[in-house]
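The block that comes next holds chain A.
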Amino acid sequence: MTRPIVQVLLQASVTLLLTALATAQQEVTAYTNAHILPGGKPTISNATMVVSGGKILALGGADVKVPDGAKVIDCKGMTITPGLIDASFQSSNNQQDLNEQSEEVTPHLRILDNIDPEDPLFRRARNNGVTAVHIMPGTRNVIGGLGCVIKTYGSDPKSMVIKADASMRIVMGAEPSNGNRAIRGGRVNSMYYRRPTSRMGVIWSVRRAFYDAKEALTKTQGAPGDAPPSPGTQIMMQVLQGKLTAVTTARSEQDLRTALRIAEEFGYETVIDEAQDAYMVADELAKKNAVVMLGAPSAETISGSAAQDGSAPRSGTVAVLASKGIRFVITTGTNPSALPLIREAMFAHRFGLGPQLALDAITIEPAKLLGLDDRIGSLATGKDADFVIWSHNPLDPAAVAVSVHINGMSVSQPR
Partner candidate 1 sequence: MTVIEAGTVHPVSGPEIKNGVVVIRGERILAVGQQGELELPPNTKVYKFPNGHIYPGLIDASTDAFADAGLRSDGSLNGGSKIADGLMWTDSRDDHLIEHGITTAYISIRAGSQLRGQGAIVRPRASGFDLWEDREQAALQLLMTKGPGASHALQRQSQLEAIGRLFDGLDKFREAKEKYEEELEKYETDFEKYLEYHAKKNGKDKEKGKPNGDKAKKEESKKPAEAKPKADGSEPAGRRRGGRRGEGRPPRGGGAQEMSAETFEKTLATIMALLGKPKTETPTTGSQDPKPQGRSGDRATATPTRSPTKSGGDKAKKGEGPKRPKYPKKPRPDPQKEALLKVLDGELPLRIEAHRVDELLAALRLQRDKEIPVVVLERAYGADRVTRKIAAQGATVVLTDVLPNSLGVPGDKRNPYSKFDPTALPKKLNDEGIPFAIASGTARLASLLPMMAAAAIGRGLSEDAALRAITLTPAEILGIAKDTGSLTREKFADVIVTDVPLFASDSRVLLVVAKGRTEYEAK
Partner candidate 2 sequence: MQILMKRRTTGALLFTALCTAHLCPTQLSAQDVLVQASKIVVAYGEGSTAATVLTDSALLLRDGKIAFVGADIPAEARRAARVVDYGKATISPGFVLAATTLGRDADLAEGALAFTPDLRAAEAFDPWQKELAQLATAGVTSFGLAPSPRNVAGGIGALAKAGKKQGRIETAEAFVGFSLTRAARSQERMPTSLMGALEMLRDSFKTARVGVQVGPDLAVLRQVMSGQRRALIHADTFAELNGALDLAKNFNFAPVIIGARDADKVMAKLAERGVGVVLAPLNPKARIADLELPKKLAKAGVPFCFAGRPDQLRFSAALAVRYGLDRNVANAALTRTPANLIGALTTVGSLRQGCGADFVVFEGDLLDLGSRHVATWVDGENLHGESPAGAKTSQTTNSAGGR
C-alpha cells in the first residue's frame, strides 16, 4: 500500500522542479522589421514582436523597443501571421477508431483518447502553419461524441489540449445509416442489423436523443432519488442548456434546412459543418445568424464516404457568405483530397473573398467560434505565442512557412 503514496510525493517534487526550471531561464526573443498581420486588426509593416515564456510580451511598429539581452531575429521581407486554426480537422485514424459503432448515439465518448501526437497529418499541418486544430469524432455515428481543441505539437495528448470538451458532433444525411441493414427476417448475425437505415431514421435518432435529454432535464428538478441519467444523456442536457456547442455536419441543402429546423425545435445553438450547399440557404443562415465551418472551398468534388450526401460545391460560396454577413470559418473538413489550410484560404481569396477576410477565416474567426479568442487566434500582448513566419504574403501560391512557433517554441523547420 505504501508504494503509491511514495510515488505521488515523488511526482509532485518532480513537477515543481520543472516549472521552476522553465521560469528561471526565461528566454526573450524579438522578431524585428517583419510585416505582421495580427489578425482582426490592420497590418503593421516593419514591426517588432517580443516573445517570452510562451506568451507575446509586446507587439507594434517603431514604438516597441527591443529589450536588452533579447535574442533578435531579423525577419526582413517576411510576413508573420497568427498560428492558423483548423476548426474541423480529420486525423489519420481509420474509420473504425473514429466512431464507437456498437451504438448510433454515443454523445459521451471523447476523441481525445485517439490522439497520437506523432500522427503524420499533424506534422504536415504544422509544416503548413497550423498550430491548433479542433478534432471531432468521425461521421459514421448519428451523434459521434465530444470533440476537443488541441495544439498540433506536444509529447502527450493531455499537454496539447487547450479545450477538452469543445463540441458535440451531430451528423445529418444518409452517411450514418450507410452500414446498417434492415431486419427483414433471415439470419441476424451482426450488430449492424439495426435502425436507422435511412435519412428519416437518422433524424428520428437525433430527435429521440434530444427528447430523452429534455425529459431528463424536466425530471431531475422533480424526484432526486431516481437513478442518475446515462452519461450520454447528461451531455445532451448540457447542449440543451447551452453549456456545450453542438456541431451539425450537413452538406446538401436538404440536410442544412433539417439541421436548422431541429436546432430551432429543441432550442439549442448549433454550428454548421461542411455546408457545401450553404449558398442555397444563405438567407436562412443569415436570419438565424448561424455560424458555418465551410469544408475545403478548393474541392471540385466531394470524395470519400461522404460523396453520397455531398453536392457539387460552387466556387462562389465564400463570396455569398461574406456578402450576406454570415459568420464563417474555412476548414479542411472531412474531404480526404483537401489542400493544406493556407491553400484553402488562398483558393477562397481567388474565388472573391478579400485577403483580410480570408486570413481572419483561418485565424481569429475559428478562435472566436471555439471560444478561445482570449488565448489564440491573433497576435496581441498576453496571448499564446503561436505564430508563423512566412516567406511571402501567405496567400501567395509560392508562400512557404519558414518557421512555425507554438508557445514560443519553434516546432518545425520544413525547408
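On how the list was made: all candidates are chains of the complex that A comes from, given by their letters.
Criterion: a contact is a pair of C-beta atoms (placed from the backbone, for glycine too) under 8 Å apart; a residue touches a chain by one contact, two chains touch by 3 or more; residues count from 1.
Because the structure is a prediction, the values reported are computed rather than measured.
Interface remark: chain A makes contact in this complex with candidate 2 (options 1 or 2, touch as defined above).
Residue ranges on chain A touching candidate 2, taken from their complex, read 1, 3-4, 7, 11, 14, 96-103, 106, 108-111, 113-118, 137, 145, 155-158, 190-191, 231.
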